[in-house]
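Below are the C-alpha cells for one structure; questions will follow.
Presenting chain A:
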Amino acid sequence: MAVGGSLDTFPKLLVRNAAQFSSRPAFRHKDLGIWQTWTWTQVAEIVRAYAAGLQRLGLQRGDTIAIVGSNRPKLYWTVMAAQTLRAIPVPVYSDAVADELAYVLAHADVKFVAAQDQEQVDKVLSVSGLVPHLHKIVYDEPRGLRDYDHSRLVAIDEVIEDGRAALAADATLGGQIDDIIRQGEGSDISIILYTSGTTGASKGVMLSARGCIDAATDTVRFDRLTDNDVALAYLPLAWVGDHYLNYAQGLAAGFCMACPEGRETIEQDLREIGPTFYFAPPRVFENMLTRMMIRMEEAAGIKRRMFTYFLGIARRHGESILTGKPVPVSGRLLYALGRLMVYEPLKNALGLSRVRVAYTAGEAIGPDLFEFYRSIGLNLKQLYGQTEAFLYVTCQPDGEIYSDTVGPAAPNVDIRIAESGEVQFRSPGMFVGYFKDQAKTAETLTSDGYVKTGDAGFFDDKTGHLKIIDRAKDVGRLADGTMFAPKYLENRLKFFPNIKEAVAYGDSREFVCAILNIDPAAVANWAERNNIAYGSYQELAGNPRVYDMVAKDVAEVNRSLAEEKVMAGAQIRRFLILPKELDADDGELTRTQKVRRGFIAERYAPLVTALYNGSYEADISTEVTFEDGRKGVIAARVKIRDLQISRSTESLGKAA
Partner candidate 1 sequence: MIALGQFLEVLIGGLMSGVLYSLVALGFVLIFKASGVFNFAQGAMVLLAGLALVRSLDLLAANGFPLWAAIILGIGFAAVIMAITAWLIERLVIGPLVNQDALTLFMSTIGVTFILEGASQMIFGSDVYPLRLFPTDAWFLFESHFPGGILVNKLDVWGGFIAGILVAGLAIFFQRTKTGRALRAVADDHLAAQSVGIPISWIWFVVWLVAGLVALVAATVWGTKLGVQFSITFLALKALPVLIIGGFTSVPGAIVGGLIVGAGEKIAEVFLGPHMGGGIEYWFAYALALAVLLVRPQGLFGERIIERI
Partner candidate 2 sequence: MRAPDTNEILLQVEGVSLAFGGVKALTEVSFDIMKGEIRAIIGPNGAGKTSMLNVINGFYHPDHGAITFKGRTRARMRPFEASRGGIARTFQNVALFRGMSALDNIMAGRTLKMRRGLLWQMLRYGPALAEEIEHRHRVEEIVDFLEIEAIRKVPVARLPYGLQKRVELGRALAMEPDLLLLDEPMAGMNLEEKEDMSRFIVDVNDHYGTTIALIEHDMAVVMDLSHRVVVLDYGVKIADGTPDEVKKNQAVIDAYLGVIH
C-alpha cells in the first residue's frame, strides 16, 4: 500500500506502524482476568475492516461520530476507523449526565455514536430525541443489550466482521478505503474535543491532523519515546490529555497503549503493566502519598524509622542523583541502600517502577509533593497547556525541573505575555477553531493568530520558565487594590493533606475569605488516632478540634503570603469548613475537578454573606444529588473562624 506524501494524518501513521512495528504490541486490555494483546498489524487490519463496516452503515467524510465510554481498545479503534474515512470522532465524557451528553451530541450533530456498554447506550437512547440525525449506535459490550431493539443498535464486533466479509468479497472495496486514506490531508479535522468550561457551555475544539501529528512528534522526540514504551490509558477518553499523550504519541512513536479492566482495578492494573510513561493530575499523586503515609503510620517502629531515615536521605540527594549532579560518595552509597530498601519497593507498590517520564498538570502541585516523588527517583515533570493548544504549551526538560514553574515553551511553541498579563501562544498543535462557533473562535484568537489562554502568568527571571498565577479573569483586586488571585491562594491551601478543596473569595471585598473541604481519609485517620468519634463527614467537618487543626494550616499559608510583597495583602482573614464535599455531580466542580467559584457562591450565599458580615455561624440547607441520582437535603449550622494576619519584615504592597 503506497501512502502518498508525508505522514500527515493518523490513518497514514497507522499504516506506517503496521509496516514498521508490525509485531510490536499496540494495544493491551485486561479482559476476563488476562491481558489481551493486539499488535500493530492486527490493529491495522481490524481498523480497516471496521472502517469498511462503518462505511457500509453510512458513515461518510465529514460526518461526526460520538464516542462515549471508558478507555477500551474498540473505542480507540472507532476513532481510528472514523479518521480513516475522514469522518470526525467526537469523544464525550463517560460520566456525563444525560443533559451534558445531549448538548454535545446535538451541537456536534452526530450521525453515529459508539457506546461502551448498556449504561451508555441507555443514556444515548434517553436523549436520542434531541439528536435528529442520529442514525446508528454501535456498542462494545453486549451484556444486557440482548433484548434491545436493534433497528438502530449494532455490536462493534458485528460491524468489524461485516467489514471483513465485505473486503474479502469485493476486491475494489479495499482499494477504495486505501484511496480515502491516501486522500487524507493534514488540514482535515481529525477530532473535535469539547472542553468542559468552568463557565458557560462546552465548546468543541477542532484539531487538524497535521497539527496533532506535528505536536506529538515533537514531544515524542523531546521525551525520547519509542515503540518499546508502554502507557496506561486510564484518563478520560474525551480529555485532550488522553488523546494527546496516549493516542497521538502512541501512534507517532509506536508505543503500546494499555487499557485497564475497570475503574476499580486501575491501581492493580498499573502495578501489573508497569508503564514507562505516566501522567496523573496532582491530586492522584497526592492521594498516593497520603495513602502511603497512612499505612506507614500503622507500621511497626523499625519500619517507620527506616522509612523516615531513608526519605531524609532521598530529600538530600535524590534530586541531584536524578539530574546527574555531583553527589558525595557516601551520599550515593546511602541512596543506593535506600533505593533497595525503600524507594524501589515504594515505587513498585505504586506501579511506577518502570516509569521513565512522568508528567503532571492541570492544577498547581505542592512543592513538597513534587520534590518527594523526584527524590525517590521518579522523573516527574510539569507541563502546562489547554485543549486549544492540543495540550502542550510548556513542558519541563530533564535537568530544569522546578516545582513552582511549568517550564519553558514546548518545542516549536511561541509564547508571549500580553499587556494585561495574559499568556498567549502559537503552536504547531493549536486548534483550528471552535466547531460551529466562529464568534467565540475570533474572540479567543488575537489579530496576529495567537491563542489567548485566559491565564495570567509571567516568565521567571531566574529560570526563564513560565509561571502561572491564575485564570486571567479570576484575578481580581481587593477593595484596597491588592491583587487577588484566588487559585494561587487555593493551591497553597490544598498543599496541606488535611485540606482537600478550597474556594477563595475577595474580589472587590475588604478581605479574603475561604470555604474549605477537609480530606476525608487524612482527617478520619487523624480522628481515629486521637480518639475522636464521629458519625459522618458532616460531623467530622464540624468538629472544633478539626477546625483548630485546619486553622493552623491556614495560618501557615498566611505566613508564607506575608513574605511575598505582592500577595501579603491577600491573606485569609476568615474561613469555614463546608459540611459537604464539593462535587461535580452537584455542579460545584467541573468534570476535571476545578472549582466553579461563581456557582458555589450562589449556592452557599448565606455562608458567603456570613463570612463578610462578621457572623460566627450560619445555617445552610442545600439539595444534593446522591450517586444513584436521588436527591436529598443537607442542612447544617456552619461555624466560621477568624485568623490573625501575619506581618512580614516588609510593608504591605499595593498593586502597581
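What we mean here is this: contacts are C-beta pairs under 8 Å (C-beta built on N, C-alpha and C of every residue); 3 or more make two chains touch, one makes a residue touch a chain; residues count from 1.
Criterion applied: all candidates are chains of the complex that A comes from, given by their letters.
What you are looking at is a predicted structure, and each value in this text was computed from that prediction instead of being measured.
Touch with chain A in this complex holds for only one of 1 or 2, which is 2. Contacts from chain A toward candidate 2 in the complex involve residues 32-34, 143, 261-262, 264-265, 268, 628.
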